[in-house]
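Okay, so here's the structure we're looking at.
With one protein chain removed, the remaining protein chains of the complex are shown where they sit.
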Amino acid sequence: MINLLIAIVIGILILIMAIVAIHNKNLVVGIIAAGAVSLFASILYLLLAAPDVAMTEAAIGSGLSTIIFFYVLNKIKKQNG
Amino acid sequence: MENLSLEIVTLITGIALLLIGIWGLLTQKNLIKMVIGFALFDTGIHIIMVSIGYVKNRTAPILDQAVKTNQAAEKIVDPVPQALVLTAIVIGLGITALMLAFVLKMYQKKKSLEINNFNDLKW
Amino acid sequence: MVGPLYIIAIALGTAFSLGFFKKANRNIPYAIMFLAIAFMTFISGQWLYAFLANQQEAIQIFTAGFQPPFSISLQMGLHEAVFVSMINGIGLLSALYLYEQFRDKGVQMMMVFILLFMGLNVIIMTRDIFNLFVFLEISTIAIIGLILLEKKEQAMSSGFKYLIASGIISGILLIGIIAIYYYNGTLFINDIISSNPLLLKGGSVAVFLTLMAIVLELKPFPVNGWALDVYESAHPGVGAILSAATGTAMLFVLYKITPFIADPWFNMIATIGIITFIGSNLLGIQQENAQRLLGYSSVGQLGLIMLVIGLSPYLGDNYLFIGFTLLISHFLAKAGLFWIAGIIKQKKIKNWSVLRKTPLLMVLFGIFILTLLGFPPFPSFFGKWELVMELSNNHQLAWIIAILAGSFLEAVYLFRWFGYALKKEIKETTSKIQFSKILPPFLFGITSLVAGYYTNIFQGDAYTINYLPLALVLIITLIDFISAKIKNSLAILAMAYYGFLTLPGLYENDFIRFIFMAIFIGGGILTLIAGYAYQGKRKGFYPAALLMFAGLGGIIEAQTTLQFFFAWEIMTFGSYLLIIRGKHSIKHGFSYILFSLGGAYLLLMAFGLMNAQVGMQISALSDINTHLNLIFSLLAIGFMTKMASLGLHIWLPGAHAEAESDVSPMVSAILLKAGVFGLLITILAMGAEYAQHSTLLYILGWIGALTALVGNLAASFQEDAKRLLAYSSIGQLGYILFAYAMATHLGWVGGFVYVINHFAFKAVLFLTIGAVVLRVGTHKMYEMGGLIKRMPLAFIAVLIGIITLSGVPPLSGFAGKWFFYHALISKGWYFQGAVVLFAGIIAFLYCFRLIQSIFLGQLKDNHRKVKEISIWFIIPIYTLIIGIMIFSARPHWILQPISEYIAPYFGRELTWNGSTAIAEMGYWNGEWIMYIIGVMFVLILGWLLYTNAKAQKVKQFNIVYSGERPFTPETTHIAHNMYAGYSKALGFIVEPYITKLWNNMSDAIVQLGGLTKRIYNGNGQTYAFYIIAYIVITFFLVF
Amino acid sequence: MVKNTFIFVLLVGFVFLFFNLFADFTGNTELNKLAGHYAESGHEEVGAANLVTAVVVTYRGLDTLGEVTILFLSAAIVSFLLKIETSSTDDRKLRTTSEILDTASKILVPVIFIFGIYVFINGHLTPGGGFQGGAIIASGLVLILLAKPLRQISQKLISIVESISGLSFVLLGVAGILFAAGFLDNKILSLGEFGTIFSAGLIPIIYIFVGLKVGAELSSIITNLQENQNEA
Partner (left out) sequence: MNDIIVKLLWTLLGLFIVLNWGLLMGATMRKIVARVAHRYGIPFYQPWLDLIKLYSNRSSISHGVMFYLGPVFRLGGGLGIFLFLPLIYGSEHFSNFSWAGDLILILYFQFFGMLGMALGASDGGHPNSVIGITRGLGQFTTVEVPLTLAVISIALQYNTLSISEIVAAQQGGFQNWTLVTNPLATAAAMLSLLGLFREAPFNLVKAPNEVPIGPPTEYHSAFLGILRTNGALLHVVEAALFMNLFFGGATHWVEFIVKTFLVYFWSVFVGVVSPRFRIEQSVTWFLKIPLAIGILAVILYI
């Protein structure tokens, strides 16, 4: 039961973060929010008894891909001036 | 509340995330935002997949002290969707990285991140 | 046998190890990659051979040592072997073709390339649905990588669009797969099939999503903007891969999962297919960019094959045959065209005229275009034929119409393009062409031809008499570089031999066919004799002419509708090539081929309907018992397009007038008879009972009469001699239509008189005028005049020609008129008849105009030194004139057997008493009329010679002119706007209403295309929107 | 705005589609036949305690191969893409990194690497495996780059690691055909004692290569983005 509650809360958080990621004007915030979505998602995976997936999501979804986003953003900003 | 089980909550979360992702992909004019939208869409699908593999009140598909080999079939969740998701996540990363590389190149060419500025080829 | 898994291992191993060669000389990694692909090809080819040689069962390949569904398994069967061989084959050739690109761009692209083909191989072989997804992603990403081979700015954005789109699609696929897994507990395709995934609603939605994703990978219209952008921006070599290899693999996937699908969904696939086929072909019409055009065409072809898959429930055993022939045609042709595009490096289709610099490329281009369009003898011809037949057997007329409409649109742009390549002036020269680039399209072109032949053999109605002439055409094409004189002799010999083979038999068995064959062969030989007048090589003339005659002969010889249609299409294409040779013929050739194809499709439809009832024998046409009106109308209209009946005539004047001097008689005097022959067998098949009371023929009669009127009237108002003759042909064919539509004994004999006469005098007139045009260098009649002084032989020929044409006794033209009068009165078609006879009198106007403006009146100063027309024209002309004379003096030699032939069909109305024809109402003795008039003529001439023996010859310019002297021959020659008063009174009849009508129609289609193409606004986001919308809308339509 | 309304309507339709898709979804209460088979005999057939790993590496090994290939492709394309006509290279002063980060990276990076290797070597026993381990190694690299943005990571090394591990993966797969029951069969080596590190036959070895390969590929993507940063 507690798992269910946690899942609901996390789920809501995920959705909020997702909306932030999409609708925030600031790209940096957006990217971080997207990373956060992945992070929360990995928690969901844990709840769903999928530690492997959780690890992967945490490492790749919220870790590496966020970093790649930032690299690209960074580069774009630099080119801009 | 009684119908609401864990996997259904996560399934709904996944679907909602997927829809938000599509929404972002379709409405945001910024290329990076579009990629973010795509990443969310992907994550949504992954959550759906894992939810589908879940079996009520069971543990991870790892055989150890807690889960003896002879009772595994009653104790663990379905490993197959998890395996698939693993693959899917990595594929998703590859595609995201590729998209971002393209975005970067496109930006270098036109100094713009507006999708509307990349309509050179049409009809 | 090397196991199929080694394909994967080799490809992956090569790709991974190429990383070691990043800094090395790039030829080394290229060689490794090439060898790897060659080995992959070898593996697949060896399996293909094994399956073909000994019909064994498909084998299953398990991975990881476990049975499916527990592990991923692959399957290698005949189908897989074929597809994998196709894919690897094109991979090998692409590798060769892209050699330069790989050398420039480095090792990474080679990795990408080989992985692409590995992906496609696994896609075909795998039996695991998630595995399918993974390797689909591989090939998608690899394609995106290959886009970068072309260093274009647009390549970036199109790559991004492609990524977004395929990202969404694969997401959808993933959802579908996981849902299928949920509902069926397996990922093994065979298990999914056996567990019937559609039982649950959710399961069916899951299958729906999977299906939609795969369909979307095939780029259905209008959800394919990103793919088109890639076609346009990528290197043509990549376009070839995307279109031929990826498309083929995806089709196989669709084929693989069809067992999942419920019946109503087949309709959905078919609908998607047809919308794609028609939609993209519609958009192709306005496209100027060659690669994008090829993109539209690819999408359209894939749509067509999707349609075939969707219609498979109707197609029965023939389903695979149809689908595969269409696919292989698309595969060969599209790859070939893309490769050619890469060789000549011309973006705009208007600039493709550079192809003419390299005849080999031109020929290949032609082969591929024809392969795409389903012309014989290429595989898709038989595929389309069977498709129509099977649909017709299942009463799916609407599908047939839609397919033919789409094919027609496709023909529009392909022939426009082909026309540009054949005719537009060449702006720039091409650089040298490497062997590595020309080899792949060359091999595919050869394969196309060979595949066509084997398809026909497989299909079972191969007919050697159809292929012998084609082989000859091929030979003539190969020796096209030698002098025209030799080729001409060869062609004449070949025609004579063909006649020798066929004519005696026909004479014994079927007199009507004999007459037509004699016209085709005899006319062909005579007009070819005129070809000796040409100097140089006349490149391309002989293949085209022989192609046409091969088709004409085939039409007569055909026993089945398939053979007939085969020959018909060959004839159409050959004549198109001939027509488009004229100087300003690009437009006319285009409209000719479009009308011809439109007509041919109607024929095809009719043959389909017929096949459903009585099979393919032409002789069985008379046994049909339902849809009589529909079938006969389709046939009649189809043949009337070739006969240029009113409403369908607008292609003719230009096509005939602009053609070369010896081509005009071929296409006018000879070719038009093909339509007549078709109409004739149609009406014969109707039988007297039906024919004599049919509304259809009643309408045809009126059309014939009005055609005659309008044709003749329009001819009278022409300033251009050849155009005049062309309109005259329209008018004459109107008579013929009218005569046959009567379906009576007298009418038909009259029709035959017209057919024979029109052949003879139109050949004489066109040959003579053509020869004159060659001498004076203009078509305009008012720029000629008085040429009787310089070319008396030509004048006499034209004189005989117009006497025959206008029906003045004693020459054979009168026979036609006589039969007409009697026939129309006995038939009761008085008013139509009056129109026809009125038209006949109008013929005098243009006859007079023709002979007066050219030969009589004042000789122009610049023509004072022209010579008599070439001897090579005089020979055939006077041979024909002798023929006319014999026919006039001894009409019963030919007409009596014809009369006997027809009598059993329509009831006897005519008897022969020696040379006297006796009808119910009157009689006619051609022989005696000839004698009486001859004697009389000689007597009067003698009298005049006697009284006027010393007449002094003066120049034409020496005339009484109201006390003044005329200025110049130009101002004294009345030729321009000759019938001004007449045109004031009746000119309204020949206003180009019909041309306007057709123009408006084609404008409307173009406009529609213009509006439709707005959906491709170039915005990747919009395309993404389309994908989602397409899925959702289809979902609501299906569920 | 009109367009957004359209999109919204569309998404509502999409929701409806999903509603239909999962109308019969009740959640599982037991394993299906396939999963049941894995659960019951997976440990005997494959010998890996982590069934996900068993599925990923052995039962569905071909998928994994494909997946590695996708990353490989991505890396190759990204590297190719970013090399295309690099724009003008003006030397730009980069911010100097802080001492702390520098030091931290020196200490942390080896730990991270070792952790990554641990994750993929133990993939058959505990959660984790090649992908996760590879990702962890790649994040170690990121840390290096954060600390010293100008540091050149040897592309060549990465490339060689990538190639060798990829080739080894393929060769091991082929070895499966030659010496065992099929492509990627892990029973070339004995399955060992269930639950120990040297068990599950080939799985740990394959996972090592997968880990190395994924790590190399991700590193390649990252370094490519990094390197070009200097030139941009």
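As written, the chain order gives the labels A, B, C and D, with residue 1 at the start of each chain.
Operating definition for what follows: contacts are C-beta pairs under 8 Å (C-beta built on N, C-alpha and C of every residue); 3 or more make two chains touch, one makes a residue touch a chain.
Computed from a predicted structure; not experimentally measured.
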Touch list for the missing chain, restricted to displayed chains, reads C
The listed residue (C:261, C:451, C:856 or C:1024) that touches the chain absent from the view is C:856
Touch with the missing chain holds, among C:316, C:504, C:615 or C:792, for C:792
Where C:588, C:973 or C:1013 are the choices, the one touching the absent chain is C:973
Touching the hidden chain, out of C:845, C:889 or C:1024, is C:845
Residues on subunit C facing the left-out chain by the touch rule are 786, 788-789, 792, 795, 799, 802-803, 806-809, 814, 817-818, 821-822, 824-825, 828, 830-831, 833-834, 837-838, 841-842, 844-845, 847-848, 851-852, 855-858, 920-925, 928-929, 932-933, 936-937, 940-941, 943-944, 947-948, 950-962, 966, 972-974, 978-979, 981-982, 984-986
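Here is the rule we use: only the chains that are shown with their structure count from here on.
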Contact-pair count is greater, between A-B and B-C, for A-B
Note: subunit C sits from subunit A at a C-alpha centroid distance in Å of 59
Contacts with two or more other chains occur in subunit D at residues 7, 11, 14, 22, 25, 32, 34-35, 38, 50, 52, 59-60, 63, 66-67, 70, 73-74, 77, 81, 84, 87, 127, 129, 131, 218, 221, 225, 232
Residues of subunit C that touch at least two other chains are 130, 134, 137, 141, 144, 175, 179, 182, 187, 1025, 1028
Listed in rising order, the residues of subunit D that touch subunit A in the complex are 50, 52-53, 87, 92, 119, 127-129, 131-132, 135-136, 138-139, 142, 218, 221-222, 225-226, 228-229, 232
So, in the complex, the side of subunit A touching subunit B is made of residues 3-4, 7-8, 10-11, 14-15, 18-19, 21-22, 27, 30-31, 34, 37-38, 41, 44-45, 47-53, 56-57, 60-61, 64-65, 68-69, 72-73, 75-76, 79-80
Listed in rising order, the residues of subunit C that touch subunit B in the complex are 130, 134, 137, 141, 144, 153-154, 156-161, 163-164, 167-168, 171, 174-175, 177-179, 181-182, 187, 225, 228-229, 232-233, 283, 1013-1014, 1016-1021, 1024-1025, 1028
